[in-house]
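What follows is an incomplete set of chains from the complex, kept in their original frame.
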Amino acid sequence: MSSSTGMIFSVSTFGESHGAGVGAVVDGCPAGLLLCESDIQGQLDRRRPGQSDLTTPRSEEDKVRILSGIEGGKTLGSPILLVVENEDTRPGDYSETIQTPRPSHADYTYRMKYGVSSSSGGGRASARETVGRVLGGSVAEKLLSDKHGIEIVAWVSSVGEIDAADVSVKDMVRTDVDKNAVRCPDSAAAVEMESAIKAAREDGDSLGGVVTCVCRNVAVGWGEPVFDKMEARLAAAMLSIPAAKGFEVGSGFAGTRMRGSAHNDMFVKKGDVLGTVTNRSGGIQGGITNGEPIVMRIAFKPTASIAATQKTADYHGGPAVLELKGRHDPCVLPRAVPVVEAMAAIVLADMSLIAD
Amino acid sequence: MSSSTGMIFSVSTFGESHGAGVGAVVDGCPAGLLLCESDIQGQLDRRRPGQSDLTTPRSEEDKVRILSGIEGGKTLGSPILLVVENEDTRPGDYSETIQTPRPSHADYTYRMKYGVSSSSGGGRASARETVGRVLGGSVAEKLLSDKHGIEIVAWVSSVGEIDAADVSVKDMVRTDVDKNAVRCPDSAAAVEMESAIKAAREDGDSLGGVVTCVCRNVAVGWGEPVFDKMEARLAAAMLSIPAAKGFEVGSGFAGTRMRGSAHNDMFVKKGDVLGTVTNRSGGIQGGITNGEPIVMRIAFKPTASIAATQKTADYHGGPAVLELKGRHDPCVLPRAVPVVEAMAAIVLADMSLIAD
Amino acid sequence: MSSSTGMIFSVSTFGESHGAGVGAVVDGCPAGLLLCESDIQGQLDRRRPGQSDLTTPRSEEDKVRILSGIEGGKTLGSPILLVVENEDTRPGDYSETIQTPRPSHADYTYRMKYGVSSSSGGGRASARETVGRVLGGSVAEKLLSDKHGIEIVAWVSSVGEIDAADVSVKDMVRTDVDKNAVRCPDSAAAVEMESAIKAAREDGDSLGGVVTCVCRNVAVGWGEPVFDKMEARLAAAMLSIPAAKGFEVGSGFAGTRMRGSAHNDMFVKKGDVLGTVTNRSGGIQGGITNGEPIVMRIAFKPTASIAATQKTADYHGGPAVLELKGRHDPCVLPRAVPVVEAMAAIVLADMSLIAD
């Protein structure tokens, strides 16, 4: 069941990059939630290829169709099937990878594990698989928003060597994030990032970066001790996104350099409950949410599929020169933003129902 | 089932820090594995409190007893119950936390979630819970070692601001790691780290740091696409350890600053199979192991329980001054090493049986 | 995840009786299996409404479409999405159940549990949900047949008071089962059953019965001790079918009336392995298959939706007279046969991969 995640609110994705379509089944969504295609289409559009000149030119409308689980605009409590048909598939683009696996891609490991390969694109390792995540995540987000008023916002905080200035995790909204194609709220940094991405593309090369994500208005008490700690679930969700190489919550790696007396978040009365003065815990203490915003950062490596010539080996170990023709993003970061939000939403929805 | 992890090879831990005992049940371990208490005691001793003057003075023998699943020195394929009795419990040490939750600890969130609290220590959020992880991990490690020749070695690569020099992930062994009490193979850095930890303790303060872990001789093809990618499972396992705040695999956060052409691991013939020239992938491509060493780094925050006075709030929101008397590690890093190894072993054992 | 079953080979079904379509996602099917629509269509046709004058006149072509997981006629190891569009939906047929729940149907419990109801038919409690089971079961069956030579055959062994004579579980094949519309291999009994079903329909009434199912060529060693015993999994699978009220394996309830000396299956050499002289164990001993045929019987109650007038209560507790207009089978048994086979296949496929 490697394509399913979640215990109560579960999302199962399906579909190959160059097959008939991609999508997701959401099971365990409570009945009575108002839900229609337009609740989902927004995030799909933010994930869509071809949305700006920074992304792959592959052209996909990515229109979602709901086949089950809804009647009269409300969820029935039954599985919700969400399908997006593929349109602009070009399996032929990948002929050069039949003999030679792409470096740092899944071609080699898939071939070794399964014996057969999807002849086109990365099959289930393709970025197109993330359509299913966004579909499931949008349902999760609607549930979290309607029932708990939760807001989930992610943005690009670095691309290559360019770091955005600090962003207020309290106030950032998606419309601000979307003010530029890079999805970096620091507009000065965004301009630099955009140039860097275009330069990399010119060189047939690619860039990585970091996405920051904040979840606000999360209730106290979500997350389970020991192995299902909130941060453990979030880490798994984020590291399951293609190209993700790192995860940190709250103070993360930087916090390891502080002393405890400086790092500890002192409690303080906030309304009727306790809050903390600082939030180095990132909204989670002992694996359980404490009501402060959950803040996390996810590292994405530079896209493995690059146009530049690569001297590598073919499947038999012989020397090979690889020149890829497929259409790829020179930097996944802008389109990773809604995917990170989707994964956060899926985890929170599940943990909210477990904690209920 | 928040205290269980693993789908085929599963480990369920139990026990409170100041109750009768702690331990684990391992289910799904194949029959016929040679296993006895001494296979487990070694890692328990490395995790044991009181092993050096850098750790908590709490004195626990931590002798494991196997109650089921073994006959004639071999596993039966049935659940293996492993119990360690608690000896040096002092619940009274925690009386000051009844009114005031420790900052950045689980006291507050546990109280809010469960209504009751373990009156003593952190209950299931205590570091003592990790005994169960080491028990389960030692069984996993025996299986991986006997069946696949896998070696798992972790060490301390930073404490506070002090970084160890680069360590060869190819050759490092546990005896080298254990040459000093800090468990840092760079002996010059280790001396500095030791001083820093002692200085922090003097000040009633604490330090964080980073553990690096390498898994060698892992077969090609372990890990499942999409949500059960090897790095996703490892990330969840590591972030479930108390005080962990970050995880990275291979090039991690640093890799986000490289271009794809510099980052990609070129393939090359290694014996009968393909290997890679570099290993920025950290042994995993597309979520599936590629035969190169798995390399990961885990961030641990400074210990939250410190002796120094903390100005915080009590459960009612009133101002409170907290002075803790419990016995705590000024730095969890040296004892986190076998826990990280245990979690890596548990994940690998499970993924190996899923891939079979 | 109540619409998913299976740990390694998992089947998730979706779809409402009177929505856009129904179907299943199969995850965990090994790569490289030859599979196309025609491998699935056969059992769908045996389950299809309107196939004989004994079944509901609802007319559905029930043509399966595979959207993912297959390329070049082979499975990729990725999730297989199987969809059947609904055609002859008549939600209006169910208007009389808005005020008054059907006796012995799911209307009342669904309304109480979910607050909302599918306005038409039984929603997920409808027999139409079993399309997804047959889809998933057909993939499972192809895997079991190609890899292990397993044969699964079910038939109707009683309808109402009419019992079929004993049928040889060793030789029965589906073509023999399908020689009459009732799917009872005892043709004399079949004639009586057919008359009884038609008579019940004339009276606006319905009949129940028993399906027997045999699985041949099952390997030794499938099934897991304690809670995942083969018979436990099979019992759950069968009792999850709409209208199922009982399950027995091997000697079942009748065996409780024997003494142990008469009941025990003595071992005997069969080729290179042990077999048993008799098979009162039904192919399973201690929860694990022993190589003899698995034989089980499943009880189905008479269809709850009947045309005859029923004096019952409406949702408010007031007296109500219910006269149903929807199209229903007077006896589910003939169409239950492929559903029972599908559930057996799903369980065996999963247990075979767990045991691997």
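Quick notes on this one:
Labels for the chains are A, B and C, by order of writing; each one numbers its residues from 1.
Assume a residue touches a chain if its C-beta (ideal position, glycine included) is under 8 Å from a C-beta of that chain, and two chains touch if they have at least 3 such contacts.
No experiment lies behind these values; they were computed from the predicted model shown.
Shown are 3 identical chains; the number of copies across the whole complex in this structure file is 4.
Note that in this section only the chains that are shown with their structure count from here on.
At the centre of the protein atoms shown, by the Cα-centroid criterion, sits A. Chain A and chain C have Cα centroids lying 39 Å from one another.
Centroids built from CA atoms put chain C at 46 Å from chain B.
Across the assembly, chain A contributes residues 1-4, 13, 113, 124 that each touch 2 or more other chains.
Listed in rising order, the residues of chain B touching chain A in the complex are 1-5, 13, 100-101, 103-110, 112-113, 122, 124-125, 129, 158, 160-161, 200, 203-210, 220-221, 223-229, 231-240, 242, 244-253, 255-261, 263-269, 273-274, 276, 280-282, 285-290, 299-304, 306, 308, 310-313, 315, 317-318, 320, 355. Those residues of chain B that touch chain C in the complex are listed here as 7-8, 77-78, 225, 354, 356. Within the complex formed with chain A, the chain C residues making contact are 1-4, 6-8, 10, 12-16, 19-23, 25, 27-28, 31-32, 66-69, 71-72, 74, 76-81, 83, 113-119, 123-124.
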